[in-house]
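One chain of protein is taken out of this complex; the other chains stay put.
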């Protein structure tokens, strides 16, 4: 399995406080979490917005794309976002982290505004499992706490997830569908909200495990491309 | 539309504190909420466990059954619970309130344990809408607060709802899928957790509106019984 | 309820065979079906691609938009398609008919390719109800037959519908999810595949009833716009 962890990599270079938490960039820490859990099972590389082709030149060689973005959503080329969308529909897995709910590719794949309630805060977030039989919940306790987090709350303007795995609460009393599975075309998508540039969320064991589980889930299985003579949106013979 | 509000009617007769809140029984107040909103649109009657046939002698004449129970779940006859289940499968609407998550009929219709996390408490409950296009959310603000409530929390051991309308949070940080729609056979079910015998929850405007909306939703529409010569689980001719 | 039936209105003007079936345009017949069923309950107008603003100048005054298109998908302005999408997210109902599965607005709302298997044919289509409690199935028999139809088959590249109401089979043995409900933002969408320009499908009683039911369903209920001080994607105070 070939995994690419993509990061806009802007906060960490501009802001001392963020750099103090993620000196090598959020992508490096997320990639490390995946390697720790999947070991030989995955080849993990990183890519950033400033790379050639905005780091998206090898989508065809990517089985799972993990995406972190925030300030740079508009800097991603429309054409690149469209390619990511198409690759997901063709079977690539996509893990969308935190503020990437407004990334161009995710918004295109959802078809909705993807807005949410928001407050910059020092809230405690509790993450509750509501689908205990789901592979993404494997090894995760019924509830875990993230001591400091930005608040993301409902209404989260997404289609109803195909499978809802986690719901979070915040000190302010808000709730949020924080772990959401979607199937689109031949691909799978997992959105996971925990993770903020100024808090060490991606060092937390439960969060790392969820991300690794999600990489496995968005990758696994699924049908081979349709056989040429079964191609869609074209005349088809009578099946016999 | 003929609505029956059923209540075991035990707490209110045993316990002064409960009777102080619901002197005529929870069923009376819930029925009043439905009448206030639906007016001429519904004929609302009440029934209690001590009635002849445990108050369930006229299920065939009932379009929507609203159920409140807690201490008396085991007192309801298995045969009666089976009849309620069958009537739902045949098209009767069912609104299940608060502690009726463990009522025999609901447990049979869900097929799961229907357990949940629980704490007797004075928590503030916030109820958040997560399906703003749903008829049961009509007229309900994006969030409303119930000042005092018992805590019901995840994991709530139900099948994933066909439509999830509300998620609640509690002072303790717990979350709960508090408004859940299910379709079973030709019938519809809505589970709504707010409401406790010692707090005046059923006097609150938003709660009353949700219950009335739910009565409309579980009732509305749906297919007539299958035509006799289309009966299921029997040989069927070739359709031409 | 203000309903607009939109049609590209190209086939009927170009092709004698189509004009013979729909002399006043498909939109006129679909509008008539809705008026027949909803009577005073709806004000139904029609609009076509050649109208000013491509017939989409009054979306704000439209509660439900019914869309028929095929040859002219690419002629609809991107800006107009984006406005339709946004109006749905803001609460307008949308009924998408037959070949409009590839209309720009629907594709944007789905986020997928919306392709399907296809054969120009004289197949008999059988439409089976798989959600008998759904309002869109009200008054519809367990199965009905359309004597002549173009074949639309799986795989239909859409997100899993929030509610699946009808599945069709064709003489060739293909199957198709032919009646699909989606909730997006504050709006609702119903896709219904029966209906082809060269067959008199829109004169058939069951099809007319389904379309009228769908108009009611996509319109009904739902939450008022969020209160200004509850606006999404902006800082929000602590809720108390």
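Letters A, B and C mark the chains as written, and numbering starts fresh at 1 in each.
Just so it is clear, a residue touches a chain if its C-beta (ideal position, glycine included) is under 8 Å from a C-beta of that chain, and two chains touch if they have at least 3 such contacts.
This one's a predicted model, so the numbers in the text were calculated from it and none came from an experiment.
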Considering the whole complex, which of B:2, B:35, B:83 or B:108 touches the chain not shown?
B:108
Looking beyond the chains shown, say which of C:2, C:19 or C:124 touches the absent one.
C:124
Residue numbers in chain B that touch the chain omitted from display
85, 89, 108-113, 115-120, 153, 155, 157, 159-160, 162, 172-174, 182-185, 226, 232-236, 238-239
What residues on chain A make contact with the chain left out of this view?
91, 126, 129, 131-143, 145, 162-163, 183-188, 213, 220-224, 226-227, 230, 239-240
Counting contacts across the full complex, list the positions on chain C that touch the omitted chain.
124, 126, 128-132, 142-143, 153-156, 160, 163-164, 167-171, 173-175, 177
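Please note the rule applied: only the chains that are shown with their structure count from here on.
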Dist(centroid_CA(chain A), centroid_CA(chain C)) in Å evaluates to 32
Residue numbers in chain C touching two or more further chains are 162, 183-185, 226, 239
